[in-house]
Each structure stands twice: as C-alpha cells, then as structure tokens.
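Of the protein chains in this complex, one is absent; all others appear in place.
Then we have chain A:
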Amino acid sequence: MAGDLVLEHLVVTDRLDAISSHLAPGAVTAICGPNGAGKSTLLSCLAGLLTPDAGTVGLGEIPLSQMAADARARSLGYLPQAPEVAWDLSVETLVSLGRLPWRGAPAQEAQAAIDAAIAAMDLGGLRTRSVSRLSGGERARALMARVLATKPDWLLADEPLANLDLAHAASLMRRFHEQAAEGRGVVLVLHDLATAMNHADRVLVLNRGRLIADGTPDEALSEAVIRKVWSVDVQWLGERGTRALAVGLASDEK
C-alpha cells in the first residue's frame, strides 16, 4: 500500500493559502474549484514539481523536498493538463518513457510494466501505431499508460477528461477506479462537477487559493457550497452515481 500524501499549511504566494489535508491511497480524490482557484498549483505541489513558499507536502513521513528526483518520480506519477508529445513516437515507445525513473532496473521487469500498462489501458492493438494517428480518446489512454508504466504509488492527473467524449471519459474514469482498487492513490483535477459528484470518493473544493470544503462528494459539492464558491444557482437532479447538475443563470454578485 502506498504512503499517505500529507499537506501541512501549504502556502504558495498569491496562489494557495494555508492548505492542510491528508490524502489516503485506495480512493479517487477530486480537486474542484472555479478558474484560478489554485487547483493545478495544488496538484503541482502534490507532485513535488512546485516547492511551496511555506508549509510542506510529505509522502508518508518524508517531505517531497527531501526526496531524490528519481525516487519521487517512482512514487508520484503525474499527467499534466494538455500533455504534449513532441515527437511522433509509437504507442509502445511513448509508454516506455514511463520507465525512465527506473534507471538500472532489469529489462524484463521494464517490459512487464510496459505490457501491463498497455493492457490496463486497453491499447494492445495499438502498440505500433504512431501517436499522431491516434484518436483523442486513444491518445488520452496512451498518455495515462505512460504514467502507469512507472508503477507509481500515486496517480496525479490535471483535467484528464478534458476534450474526451462521454464514452471515453467514462472509460478512463473506470480505469482510475481500477487503479485505486489496486491500492494506488488517485488525485484528479476535475472541471466537471457532475463527474466529481458521481465518481470521486472524496472532493476538495478550492476557491481563490483556499480550501473551502473537503469531504465526501455529497458534503463538499452540496448545492450550498457550489452556490457560495461558483456564485451560481444550482440543483442536483437524479440519483447518486448518475446525478446531473442543473445550473440557473449566474448572478455576477459575489
């Protein structure tokens, strides 16, 4: 089982204000908030890519700032928002990049991890296809397989469902749950509140750099919280698991 991600009084000047939380693996945690709330900044801190101005992020007992770059990379798999692939690699070569933090590991072990990641993302038939010839959904799965090939304890993804149609978004979300069920920690920045409500185990709501709510989707994304943070009139419709958010016309008053 992976170690917990522990945030203590995290401050990034002008972007995050005294965020504290304790994230346990084995669950899908969503970070939600309006534009400019600090979601991506928080995820960068969790991935160890941004050093906070004050406070700490730790993996178990160890602060990320004290971990060697390779060791951190082996534990925390990170998928940036709108990930790029500069060269037209084949799917298998792209996925193999996930093995870079495992310098010196036996080739057999590396190949097994690549094969497992390709299988987990259902890319078996696309191994040799070049990235430029993939559809949006296939590309998103290939990029996720790259993260999985590292075999990290935590999967941190920034808006992984953006630009995916309904079926592909649902399929990727299901795979995140499979990873969580295997004992990994999964943290996703999600723009779509209905996805967070229906498919996250826990939700953190940020607004202007502050943690406004932290709890189950029902608690953290209650109509009252959404009204307060997004300044819109909303109502949840339907049953848990397939809820939809009805949004009234926004008031510009805060």
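In this text, a residue touches a chain if its C-beta (ideal position, glycine included) is under 8 Å from a C-beta of that chain, and two chains touch if they have at least 3 such contacts; residues count from 1.
Heads up, the rule we're going with is that contacts and distances are computed from a predicted model.
Missing from the rendering is one chain, named in UniProt as "FecCD family ABC transporter permease" (options: "Nucleoside recognition", "NADH-quinone oxidoreductase subunit C", "FecCD family ABC transporter permease" or "Spore maturation protein SpmB").
Within the complete assembly, A:85 is the residue of A:85, A:232 or A:245 that touches the hidden chain. Seen across the whole complex, the unshown chain contacts chain A at 44, 47-49, 69-70, 72-74, 76-80, 83-90, 93, 97-98, 100-101, 103, 146, 150.
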